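Input: a single structure, listed below in structure tokens.
Apart from one protein chain that is not included, each protein chain of the complex appears where it belongs.
Our next item is chain A:
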Amino acid sequence: MTDAVLTHSDSRISALPGWRVAALIAGVVAIAFIISWIVPGAWDYPTQAIIPFAEWISAIMLWIKATFTWATRGLADLVNIPLQLAIGFLAKGYRIYLTEGFITLPRFSWVGVCAVAAFVGYRFGGLKLALLSGLSFLAIALFRQWDSAMLTLALILVCVPICVVTGLLLGIWGYLNPKVNRVLIMPALDLLQTIPTFAYLIPMLLLFGNSPVSALLATGLFATPPMVRATVLGLSKVPQDIKDFADMAGCTRRQKLWRVLVPSAKPSLMLGVNQVIMLALNMVIISSMIGAGGLGYDVLLALRALKVGQAMEAGLAIVVLAIVLDRVSQAAALKRPEQDTTQKPWVQRHASLIAILAVLAVTTLASLVLPAFGKVPNEITFTTAPAWKAAVDWVTVNYFDVIEAVRITFLLYVLNPLRAFFEGLPWLGVVLLLAFAGWRLGGIWLALIVALLTAFCATTGLWVQTMATLYLCGVAALIAAAIGIPIGVWASRSDRVEKVVTPFIDTLQTIPSFCFIIPVVMLFRVGDVTALIATVAFAVVPAIRYTNHGIRQVPHELIEAGTAAGCTKRQLFWRVQLPVAMPEIMLGLNQTILLSLSMIVICAMIGTRDLGQEVFKALSKADSGKGLVAGLAIAFIGIIADRLITAWVERLKAKRGLA
């Protein structure tokens, strides 16, 4: 209705009526396929023309390994110092080597650690958070997950400060040099955040071996990007007035940065820290494949042995740990100084720290005499593994036929035909089609980037696997959107629904990706259906969140204007709220696609046949070339989807005057 008025600035697709757009697309599809018929080798990429990126990368990695042994060793030794300290104090006891033999300092008593967890919760979020935090740690102890959980926690405690400092420095560098930021840092971050987690593991494995150090470094690489982003964003968002003030006060550059900009950006930075913690936890679990140990390793072992109960228990412990870390770090991010303490003596200002050290010292000393303080006594622990197993057995016995029928029908009549369709697409046709989409949405540069990235997937000989990934990811994202958007709409129209949905999706978002697989595998065993269900559960959150948020932030005047014009509720929704909220909903969809992609790759563990599987196989052979090339192909799928959708959203926004 208002399109005619609004599109004057914008004469490409939007000026055309719907049927002409459809005809245009059909025409382009037809042309792309005709070209694919005519051009030789356009359907299946000729094997003899495959560009051996994988071999090149492998050669480079081997050269790096051989040439820089001193550097990798040095780095490993350096990182190992804090790591061994943390593991020693939290999990295993710290050994001090003397001239003859060694003495082992006891690890922190579990009683003390639980008390500290509660205390930290109390300091940041009051009684409620104290209870959540303390009881969660207690539960981990009582469910016999203590040793592994502390190992995982130790890795995180060492990793997070390293990531935060590195991220902060890189972010500052990017903020101070916008050009470096645009040309180097942001593209690197995009790549790091879209390359699947598995692909990080391979070079680390190659350079540092199967050890906690490799796990730590892989985790660091994965968890640092959000800190860099938060830093650049936070510093840019400091109001211009405050920046001018720093200059007018006669600050030197250093003073301006460290005494004005960084402290003013602290809220954004703390959100970055929260994200670092959550990603670190996620990655530490996955790094159990290259020697991280801890809870992730327990899950991995249990899954391999199909010990449903144990996997579930360790998985739940991860979830509990994730929730505590998330809530505590969020509370810390929001915490602001309550009163001025600079006048008080040192002891009072550091009362919390002293109290924590005292509790740890007293309980740990007590553990020397009271064994119950050192190791969680068996009498008070219990296991839920048999219960989980019984539950699964019961479901299997009673509903096996139903579940199996659903699974097989879905597989035979929906998934397999779709897979065949996607895998049969000609690579040149797809390249042309995507390039055309890029050109219409964002211009010639976008077209070129999209075409090059798509061509990479074909020229490396991974076309079929790429299409398989696209199919899985596409179906998962579609289902997630089909579930998530209506829920988001519903939540936006009722505060009560929103109140129920919000904590649910908050929790869902906190859970590390690995943990989604466990319950699904129990019921649906391995394969595409399982992968899809786990992926949908993981990727549904942004669809819900963005839809709800998008509709809720439609300006109130618009609703009033619509009501005043005599819209029914239905008209109000379809003709006012939805169009205005569309860009936001599209951004949610974008996130859903990216999350689907990252999850579908992890599902290689449960036997999908796609790029993820290529990476997984490369990991088991420590073949860095193949692994990285497949990883890049996955990253490129994500980047293509992201760029196309972002360009589309920009156009939508410009069209509606929302930009």
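By definition in this document, contacts are C-beta pairs under 8 Å (C-beta built on N, C-alpha and C of every residue); 3 or more make two chains touch, one makes a residue touch a chain; residues count from 1.
Heads up, the rule we're going with is that contacts and distances are computed from a predicted model.
Between the listed names "Acyl-CoA dehydrogenase", "Cell envelope biogenesis protein OmpA", "AAA family ATPase" or "Glycine betaine/L-proline ABC transporter ATP-binding protein", the UniProt record for the complex's undisplayed chain reads "Glycine betaine/L-proline ABC transporter ATP-binding protein". Among A:Ile60, A:Ile103, A:Ala188 or A:Ile242, the one in contact with the hidden chain is A:Ile242. Only one of A:Arg20, A:Arg73, A:Lys266 or A:Arg304 touches the absent chain when the whole complex is considered: A:Lys266. Of the residues in chain A, those that touch the hidden partner chain are 239, 241-242, 244-245, 247-252, 255, 259-260, 263-264, 266, 336-337, 339-340, 342.
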